[in-house]
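For this depiction, one protein chain was excluded, whereas all remaining protein chains were kept in their positions.
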Amino acid sequence: MTVLTYREAVRNALADELRSDPKVIFFGEDVAVAGGVFKVTPGLYEEFGGERVRDTPISEEAFVGMALGAAITGLRPIVELMFADFIPVAMDQIVNQIAKYRYMSGGQFVVPLTIRSAQGGGVGFGTQHSQTAENWLMNTPGLKVVVPGNPADAYGLLRGAIRENNPVVVLEHKGLYNMKGEVPDDLGPLPLGKARVVREGSDLTIVATQLVCQHSLKVAEELAAEGISVEIIDLRTMVPLDSETLLSSIAKTGRLVVVEEAPHASGWGGDIVSLAADQGIFYLDAPVKRVNMGNVMFAYSEPLEKLAIPSPERIKAAVREVLAT
Amino acid sequence: MTVLTYREAVRNALADELRSDPKVIFFGEDVAVAGGVFKVTPGLYEEFGGERVRDTPISEEAFVGMALGAAITGLRPIVELMFADFIPVAMDQIVNQIAKYRYMSGGQFVVPLTIRSAQGGGVGFGTQHSQTAENWLMNTPGLKVVVPGNPADAYGLLRGAIRENNPVVVLEHKGLYNMKGEVPDDLGPLPLGKARVVREGSDLTIVATQLVCQHSLKVAEELAAEGISVEIIDLRTMVPLDSETLLSSIAKTGRLVVVEEAPHASGWGGDIVSLAADQGIFYLDAPVKRVNMGNVMFAYSEPLEKLAIPSPERIKAAVREVLAT
Amino acid sequence: MIGIRIPEPTVEVKPLSEDIRRSMLYKMLQIRYTEEKLQELFLANAIRGTTHLCNGQEGVSTGVAAALRKGDTVTCTYRGHGHALAMGMPLKSLMAEMMGRVSGCCRGKGGSMHMTDASLGLLGANAIVGAQLPIAAGAALTAQIEKTGNIAVSFFGDAASNIGAFHETLNLASVWKLPVVFICENNRYGEYTPQHLTTPVEDLSIRAISYNMPGVTVDGQDSEVVFAEFSAAAARARAGEGPTFLEMKTYRYRGHSRTDTGPYRPAGELEAWMERDPIKILADKMIAAGQLDQVELEELTQSVQREILGAVEWAQREPYPDPEELTRDIFYEG
Partner (left out) sequence: MIGIRIPEPTVEVKPLSEDIRRSMLYKMLQIRYTEEKLQELFLANAIRGTTHLCNGQEGVSTGVAAALRKGDTVTCTYRGHGHALAMGMPLKSLMAEMMGRVSGCCRGKGGSMHMTDASLGLLGANAIVGAQLPIAAGAALTAQIEKTGNIAVSFFGDAASNIGAFHETLNLASVWKLPVVFICENNRYGEYTPQHLTTPVEDLSIRAISYNMPGVTVDGQDSEVVFAEFSAAAARARAGEGPTFLEMKTYRYRGHSRTDTGPYRPAGELEAWMERDPIKILADKMIAAGQLDQVELEELTQSVQREILGAVEWAQREPYPDPEELTRDIFYEG
């Protein structure tokens, strides 16, 4: 067991996969010589050389598309899109090409490709450098989407993603890069598609990811002092979604709050609720609440940014409201 | 009252707005001299001239961004993205610029800009020319999103969109361009944000849009013969969403089926369900079903395309299932 | 009559062997009459959706394909039937795909705009303008890293040279010295709009300057010139000297897509280009060299037409994909 930061965990996962398979290559803006703007990738260029670890021009559409071309001809590219806000810049390649390439060719290609990107708010980067990106991608069949919420997952799920023979987008939360956590020394690649009950409880289920999962844990601790028992599920992988873990928790608690660091409309919270309202409706004892960013985007100013992201206070209020009915 | 095709209705709306306000301009690929690939815009170039109605190069990122620049300096641009599948090509300008420009400047700009695009399947255009695009846009605060489902709405809502002092994306359904319908002669711009009960009923509510709203109407007719009374709501505007109309229908029927021509994950159907499961949970008498494209994308082959889009048969089956509990 | 400027070759154009010529002629005829048959089938509603024909442009795909080696890869556009046939896609595979049958090259899931055959190195025809360029560069990256000596080729249109992906890819390919050849088929129109209304330069090859890359404007109607210029570019790429941009001047005889009758063409333009028909140019050379006569050409044409008819009839009896195909291959399972 070693304590690593989320940042170090990501780096180790990259290094371990580059080491274990010569077909793995890695490129992006300033990831090689400089070691990345978030200092996530230092040393990879030195260890694996400039053929496999490369700095690209600022040409997201081109280099993401190149990853596809490389993947279908036998390499296993990992590509970094520095901020998830730049996903829209390369969106055509991601949603029209990468996601569809296997299907529309009738299964001629295998697309073992990983896109890594840093998403999420809380660090004062303003409107165009703070968004989460999972919903755009989830609404695009053909992509797997991973959202690691702690160092062990950042390590294991990234390795699992790189091993996948399908396109995977791994959205790291930039507000968690400094988070510390235990990573088992023998941890290998983790399979995608498994949620985790990060806290057991019996009164109410919270479903969350990444930063707001941390906020939810804080809330659960506080409520425990009042004798309220909250179960928390960290989804970890958005696609495929682990419906089983979700439904069995809802069956147990009968109450559900979904917490998203994302706008409300066409957000994945709705899928969790519709899962409950379809297959779990008779378990439900109370209205289901979503706590999210509503119709609001990120602003630079600190108080506004704090208000935008579901805060422990807003989460707690929703929990109380659901428990009150 | 005149009977128009959806295609003619769109053209008339454009012509009427170009006529009524000299600040309105219109551009896109092959929309001017050639009158558009869907033959929606013939005659506009001839009537309004090459200064106001322009053919662009194939440069979606640039010309969509230009629409923003023109909008914030006093014009009211309408821009056509030929197929909604090309929205990803211009995605940065749409989600990072157009949607955010007013907010991140602290309200310095008004952005009276309309993007028109043809979405939806059923006509054999294959994987990259059939998708619906509303969910990507809905998850982006700062955009209004309109999905007209008949000629009168195609006319009135497009005029309403062009009059809006906010960015609006109007997603026309390409499978409906030949649809005929009555358009009142005195119909002017319609306000955005109002759903419409297109069929009254008491046993169950179907929420749908565009092509699958037509499919739902067919199902409702057939079920009426069996004495089942289905209410159908055409959302018409996805953002803002008309929660009131939805909730009062659910209150009445107690049963809900949501039909989307879109993938399931992070689809707006989840928002409809979560609205019901939050504010309407005690009205609900049965599980809520979503009928949508699941995790499937469009394929070229006709039988597969038909299977992908919620068919009358699938809609009917879901209705029966919900009524059975 | 409209005058057509014929670009001067920049390399020596040697007559190709009789074998290669005969094979190119055969491919060109196959492409020509396949396209004509498809137009007919479309107008008869025997095929749905849309299609983009390449008759008139056969010299480019055929000349390039003849110079490719096994292991080389190609990406192209929705106007891709010619590239597929030139690279050796069986007619039946193409026809079944056009009709959405499971025996099509993409199991009916691709259709007219996506003729793809990985086994031939044809990595995909793309319906998004410009999107195929980065994909080819990625294939070239694999060739570079794995030192296979293979090259990648990307075909695109004149109007595609205005989209961002074109610029980004040429720049990146140049700075990384990727073994890729960019081939612009300049048929003078993007859909219904002539080049000069969307593009302020006449010879697109000039754009190579921005990338410190060789750029050549080529007579795309003469398949032997195409072969020679492409071979030179391919040799540079294989030698590790990086990419080349070839602009092929050519012309499409049909409209942009199936319903377009081409009202935007200046009078006489089509006729002028038909004078420089790529099939005629090669056939004339072969006749002059005593390698072909009119009777043989006529026989070859008829045999190609019979073959096409046979493929159509076969394809029409092939089954559609099963319902299980709907969810198959969204992901690779395994």
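For clarity, chains are labelled A, B and C in written order, and residue numbers in each chain start from 1.
FYI, a contact is a pair of C-beta atoms (placed from the backbone, for glycine too) under 8 Å apart; a residue touches a chain by one contact, two chains touch by 3 or more.
These numbers were taken from a predicted model, which means no experiment stands behind them.
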item: Touched by the hidden chain, restricted to displayed chains; value: A, B, C
item: Residue among C:Gln30, C:Gln57 or C:Asn171 touching the omitted chain; value: C:Asn171
item: Omitted-chain contact residue, chosen from C:Leu197, C:Ala235, C:Ile287 or C:Leu300; value: C:Leu197
item: Touch with the omitted chain, as defined above, among A:Tyr6, A:Phe26 or A:Phe125; value: A:Phe125
item: Option touching the unshown chain, where B:Ala15, B:Met66 or B:Val123 are the choices; value: B:Met66
item: Contact with the hidden chain (one of A:Thr2, A:Ser20, A:Asn178 or A:Ser301); value: A:Ser301
item: Interface with the unshown chain - residue positions in chain B; value: 25, 51-52, 54, 56-57, 59-75, 77, 92-93, 96-97, 101-111, 141-142, 144, 165-166
item: Chain A residues touching the omitted chain (full complex); value: 29-30, 33-34, 37, 55-62, 85-86, 89, 123-129, 294-297, 299-304, 307-308
item: Positions on chain C contacted by the hidden chain, ascending; value: 162-168, 171-172, 174-175, 197-201, 206-207, 209-213
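By our rule, only the chains that are shown with their structure count from here on.
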item: Chain whose average C-alpha position is farthest from chain B's own; value: C
item: Chain B-chain C separation of Cα centroids, rounded to whole Å; value: 36
item: Between chain A and chain B, centroid-to-centroid distance (C-alpha), Å; value: 29
item: Residues of chain B whose C-beta touches two or more other chains; value: 85-86, 89, 126-128, 294-297, 299-300
item: Chain C, residues touching no fewer than two other chains; value: 106-110, 114, 126, 128, 164, 330
